[in-house]
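To start, the structure itself, in structure tokens.
Yeah, one chain of the complex is gone here, protein chain that is, but the others are all in their spots.
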Amino acid sequence: MSYSWPEGKRAAFVFSVDVDIESPMLWRMRGQEIRGFGELEQRRYGERVGLKRLLALQAELGIKASYYVPGYEAEQYDWILPTLQGQGHEVGLHGYYHELVNQLSPAENAEVLDKSIAVFEKQLGVTPKGYRSPAWELTQELPEQLKERGVVYDSSLMGYDHPYTVNGLTEIPVQWLLDDAIYFKFSGGGLDKWYPPSPYMVLESWLEEWEAIYETGGLFMLTVHPWVSGKGQRIRMLRRLVEEVQGRSDVWLATAQELAEHHQGSANSFEVSLTPPDTRF
Amino acid sequence: MSYSWPEGKRAAFVFSVDVDIESPMLWRMRGQEIRGFGELEQRRYGERVGLKRLLALQAELGIKASYYVPGYEAEQYDWILPTLQGQGHEVGLHGYYHELVNQLSPAENAEVLDKSIAVFEKQLGVTPKGYRSPAWELTQELPEQLKERGVVYDSSLMGYDHPYTVNGLTEIPVQWLLDDAIYFKFSGGGLDKWYPPSPYMVLESWLEEWEAIYETGGLFMLTVHPWVSGKGQRIRMLRRLVEEVQGRSDVWLATAQELAEHHQGSANSFEVSLTPPDTRF
Amino acid sequence: MSYSWPEGKRAAFVFSVDVDIESPMLWRMRGQEIRGFGELEQRRYGERVGLKRLLALQAELGIKASYYVPGYEAEQYDWILPTLQGQGHEVGLHGYYHELVNQLSPAENAEVLDKSIAVFEKQLGVTPKGYRSPAWELTQELPEQLKERGVVYDSSLMGYDHPYTVNGLTEIPVQWLLDDAIYFKFSGGGLDKWYPPSPYMVLESWLEEWEAIYETGGLFMLTVHPWVSGKGQRIRMLRRLVEEVQGRSDVWLATAQELAEHHQGSANSFEVSLTPPDTRF
Partner (left out) sequence: MSYSWPEGKRAAFVFSVDVDIESPMLWRMRGQEIRGFGELEQRRYGERVGLKRLLALQAELGIKASYYVPGYEAEQYDWILPTLQGQGHEVGLHGYYHELVNQLSPAENAEVLDKSIAVFEKQLGVTPKGYRSPAWELTQELPEQLKERGVVYDSSLMGYDHPYTVNGLTEIPVQWLLDDAIYFKFSGGGLDKWYPPSPYMVLESWLEEWEAIYETGGLFMLTVHPWVSGKGQRIRMLRRLVEEVQGRSDVWLATAQELAEHHQGSANSFEVSLTPPDTRF
């Protein structure tokens, strides 16, 4: 049983960007004083340089991306949301302080959603349609909470290689393998656990995954971060990857929101429900 | 002193699958509430997609595999055992909740065995002949406990490169090097310790190991997991590996149970006893 | 908006050396007895052999480097500062005991600066113009404290790919990717977290980064340590890297101090201020 894509397409490719600048660090350090600026300056590079390079690359390649922006970053750097929208990219929610949703109560998660949506409405005049949870977690309540607020899809889970439906909400799945941060994010002081590999190793792995996804008719959900992949060698690697993908006419390069709309209007089912397993034994 | 394989064969290859879906996570989180569905959905992919892809690959390659299924997964997803048996694969025990046997008392291990065997007997009408312990541990009591229940071999230890005998029970050894999870399993939140390498690196390492095992007349015990290797690039890598192995006519591609039967009927000895060393010093 | 280099140059390359011998270990072990000499001897190799090999390599390549020397090492091994100066290299500050500045109070950081500067003045007769903080951290007070003492630039942050200005002080940025220690530093006893990769992997990654930096007109700030890169295979790798860089006539190979002087005399702005984010939420 394979997934049905729009007429003439056999696989899909989404270029997504999680615009985490300072917020994950602030969340980690909440209530503590930050005395060192090493990691902060490294992260702020993402706003100063990295994000602009990603936008330039996408313009050069003629590709529309899906950007997920924490409310805090959108307020702090208020050129971001209007610029992304102005260049035709999709913008979606990504927490306020990049909070881990499974560490918050349902009421707290609702509050974070409301606060973040208010930023988007104020800056863009529209309610975002897409949601990607920080660190790719989801609670049982979130699908309902998202639907109540007009959000039409989530993009945080890995239960299939193509769109599916989770507690009645469309899911545009992600994949750790295709996230830049697990390879390239490196901060000192023991924060990170390994050295960055050569970008050729990652490109080799991603192209091999792309062959497999193309073959099986799935979705290649690329996820990058401005402070990680907005740097030199990675921009070059991303160019090569996208050019390879664009070389095949039966690939659907689209935003996550376009995929969600297709999913909702198609005969594809793939429904699952988020039921917690019994751990009392 | 080298191991004697059936007439005309100089080395053996077993394709084994440890069907861990949710159980290792439930065991790790027992007594705690699971509020996030990130890892769970990633694991459930193993049942929804990965296991089916592995079965399709094995059918394509004409190979019979040895599947080890925790009792919990077999009950939760009751299509699994009958389907595996129906397609001619071997099915063996793998704990109930993927419990670590060296953390349980002998009585608790006996209880887990009885509970798991009951699931197999109910769903398949037969008692399994093979056992692979979760996380590849074994206690001193287990060989006897397994024999008492009609199990004829264990496949969890690494004391030789070919079948041997442990406390009177046949052992079909495994090897960390040839396990997919140590390379490719990746969950977020700091659970995992490294990024997945390119599948070409792993294939290179496995093919080199295969050359050495072929040369020395040993057993290549491949072990994969549906949620890890049931994904795109790894299916392609496994196809290449098996095709290489199948290219030599003097290789015995068989199930672990077939190897155990050969061992028991052969003149091979290689007996060891599990005696605990003295750590009071 | 791109960075303006001196006439005829489109990118810059600095070969920097952080001369940490024992001091980071002493800082880590302060107040404790050191009974084992394994790590100490490994580090002392840096002074006995590694530093001399780096100097020989730079002489062979005809390149002037920027050396940052902790006060403790300068006092302990008093041939170092005069020799570096005598061979035309730049020497700058690097803490006294390689102290982490964000773990010290402003008064303690001032004391460390004074104590270190005194060593330089005594041994060289001049006040150093450059500062690189141990472990690449910086507090909000340090730029002012450095300026008060006649230091004209810092080289510890990652906010841009080229020189910029931080709280009124010139910043010559570094980059984790281009640091030898994150790849090659390896001490036993669980101190380090991964095995050293092949130097070919690192060279491949660095050359790819070099292409990107050359293309975008940035700064390639190489950082090495005598006890890490003063060993065999890495000297060979560094030779290949620098020869590649020297192959292009429009690259400015210079010291960090020369870059700082250019920055101060140019129309480049790129000013940022170190303001701590609010973490009370």
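Which chain is which? They are A, B and C, in the order written, and residues in each are numbered from 1.
Just so it is clear, a residue touches a chain if its C-beta (ideal position, glycine included) is under 8 Å from a C-beta of that chain, and two chains touch if they have at least 3 such contacts.
Note that the coordinates shown come from a computational prediction; the quantities given were computed from them, not determined experimentally.
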item	value
In the full complex, displayed partners of the excluded chain	B, C
Touch with the omitted chain, as defined above, among C:110, C:207, C:235 or C:272	C:235
Selected from B:32, B:102 or B:264 as touching the chain missing from the view	B:102
Sole residue of C:10, C:44, C:64 or C:147 that reaches the chain not shown, by the stated touch rule	C:44
Residues of subunit B (touch criterion as defined above) contacting the omitted chain	100-103, 135-140, 156-161, 166, 176-177, 182-183, 193-194, 197, 201-202, 204-205, 208-209, 211-213, 215-216, 218, 272, 274, 276-277, 279-281
Hidden partner chain, residues of subunit C it touches	22, 26, 29-38, 40-42, 44-45, 48-49, 97, 186-189, 193-201, 231-233, 235-236
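Going forward, only the chains that are shown with their structure count from here on.
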item	value
Chain contact topology (line, ring, star, complete or other)	line
Chain whose averaged C-alpha position falls nearest the assembly-wide average	A
Most widely separated chain from subunit C, with each centre as the mean of CA atoms	B
Rotation in the CA alignment of subunit A with subunit B, degrees, nearest 5	90
Subunit A-subunit B separation of Cα centroids, rounded to whole Å	35
CA centroid of subunit B to CA centroid of subunit C, Å	49
Residues of subunit A whose C-beta touches two or more other chains	193-194, 197, 201
